[in-house]
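Every protein chain of the complex appears in place save one, which is left out.
Right after this comes subunit A.
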Amino acid sequence: MRLAAAARLWGPPGLLLTFALHPALCLRPARTAAPPHRDYCVLGAGPAGLQMAYFLQRAGRDYAVFERAPRPGSFFARYPRHRRLISINKRHTGKANAEFNLRHDWNSLLSHDPQLLFRHYSRAYFPDAGDMVRYLGDFADRLRLRVLYNTTIAHVTLDKDRQAWNGHYFILTDQTGQAHRCSVLLVATGLWVPNQVDFPGSEHVEGYESVSVDPKDFEGQNVLILGRGNSAFETAENILGVTNFIHMLSRSRVRLSWATHYVGDLRAINNGLLDTYQLKSLDGLLESDLTDLAVVKDHEGKFHITLKFFLEESNQSADAITLPQDDNDNFAMRVAYDRVIRCLGWKFDFSIFNKSLRLSSSGEFSKKYPLVKASYESKGSRGLFVLGTASHSVDYRKSAGGFIHGFRYTVRAVHRLLEHRHHHVPWPSTEHPISQLTNSIVRRVNEASGLYQMFSVLADVILLKENATAFEYLEEFPMQMLAQLETITGRKAQHGLFVINMEYGRNFSGPDKDVFFYDRSVGHTEDAWQSNFLHPVIYYYRHLPTEQEVRFRPADWALPRPTAIHHIVEDFLTDWTAPVGHILPLRRFLENCLDTDLRSFYAEAMKVGAAPLIITGLAAVTRQK
């Protein structure tokens, strides 16, 4: 049933059923006739797929993107239903720094072409989804990305081969039965299968994917919305003014993104219903497990909420079914509804992957995502990477990896990993003399967008050279893979390292937290470790932590216990360049980790002898350059 529903949404009805028959037929011929080979196959030409295609193209790799729709970004052609994106498109920050500005541009993909910035596509702070479709189309066209449109991959399976990069090839079969052989499979199909809850009467429920978006259709109606995410509130927002009332029902309490600091939770732009609920304007929120419910349609076509339990008891006609209010006459949902709308989000489409790929779901709390490692590689098959929204299990409800402004960086990290693994191109790094250590950090924490968006997921790493006279700077490394840094990057970490991360305060974020409490911000440098808002944190390790240490790190730590740690005090303007407030304590920290002096001196002062110098010290003059 799920497949059929999907087909209705995405393609000519019945198509998928046909393909489902194919794989068995195709496999054999594929092997003998040597299907066309690609080093890299990308599934899906959404933002993540295009982003990966861009990096592969720039690196001159053999790749293809498979997209079932005729244009990129088909998800955005339909969703969000009310067309307003909740990703900000901040066109002005008062700064010229392009990297910094990306911190407040949540829609653009990464490219070298300044024309391909989203602000050239929309002036709206919360842009229209149509602009996103147009943008993605332009992105693919302008950059001449190799996308095979109208190609639906119906089945993916493994073909063991010792010659292959990963010991096996991925065989992709499209709707025409054509097979494609790939060394590396990059799955960027997103989450698109609507989540459904199975309960008696669920057939009466309309889905977010198909419900009317015309407020007129809701005039004077009693509406029940199942779900408590942004799609539920977006739907409510659209009809708030025309309904009698809206009730919203879900298992868990509402999570506000400004309290959780997670952009996937309810955004203030959609939360009008919270306002009317708390002001007793008939709208309301309720918590209950949806699987216990049942929806009963009465003879007037109205819907009543009851418990599954009552239905199982008797086999009566619809009007005679026991309702909760029969016992509890003040039961909250005793009123009859005109409509019940399901807005429960989406999940990953596991159906096209053969069992041999061992692509399983991430477990109880993030069932909708496939299980991947912190390097975005599937735990089941080597060489299969999950990109984009579907890779969000890594930082679900923590960081921004499920959203364009986050996964554009994780995609880049995956690409860097692949470049080293298969092409011996080590992770890009810049080498500097140690005198530039403070500078390098200050520069990145003030402009880097990847660190800022993917806080506590991607971190910069500084690898010290022998005797700490120089260092290598690596950007945006998946920090949970720290123990495997040498294998992943091809760089050596023999002489100690710093990890630069961005973090919120330990106990600051959460659905029940008051984030506006008095004294929430820290101003004194000595209290920097208690900073609540996003701020840079620098970890110093003498030795690369082991896998064990990373895995069994303290519960609320982003990384294993370091040799020393430094917090740069949070800043209201997120501008960490104050000479005494930010840079000086950072220098002291670095100096004490390295047991050296990182100050600069004037040569003039040396001439008159302002510093207690011996002649070796004069060599420090050169360190400035």
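The definition used in the following text is that a residue touches a chain if its C-beta (ideal position, glycine included) is under 8 Å from a C-beta of that chain, and two chains touch if they have at least 3 such contacts; residues count from 1.
Definition applied: contacts and distances are computed from a predicted model.
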item	value
Per UniProt record, name of the chain withheld from view ["Organic solute carrier partner 1", "Thioredoxin domain-containing protein 16 isoform X9", "serine C-palmitoyltransferase" or "Transcription factor IBH1-like 1"]	"Thioredoxin domain-containing protein 16 isoform X9"
Of A:Pro70, A:Gly220, A:Gly301 or A:Pro579, the residue in touch with the unshown chain	A:Pro579
Per the touch definition above, residue among A:Arg78, A:His120 or A:His432 touching the missing chain	A:His432
Selected residue (touches chain absent from view) among A:Arg58, A:His423 or A:Arg542	A:Arg542
Interface with the undisplayed chain - residues on subunit A	95-100, 430, 432-433, 436, 439-440, 442-443, 446-447, 525-526, 528-529, 542, 548-549, 551-557, 561-567, 577, 579-580, 583-585, 587-589, 591-593, 595-597, 599-603, 605-610, 612-622, 624-625
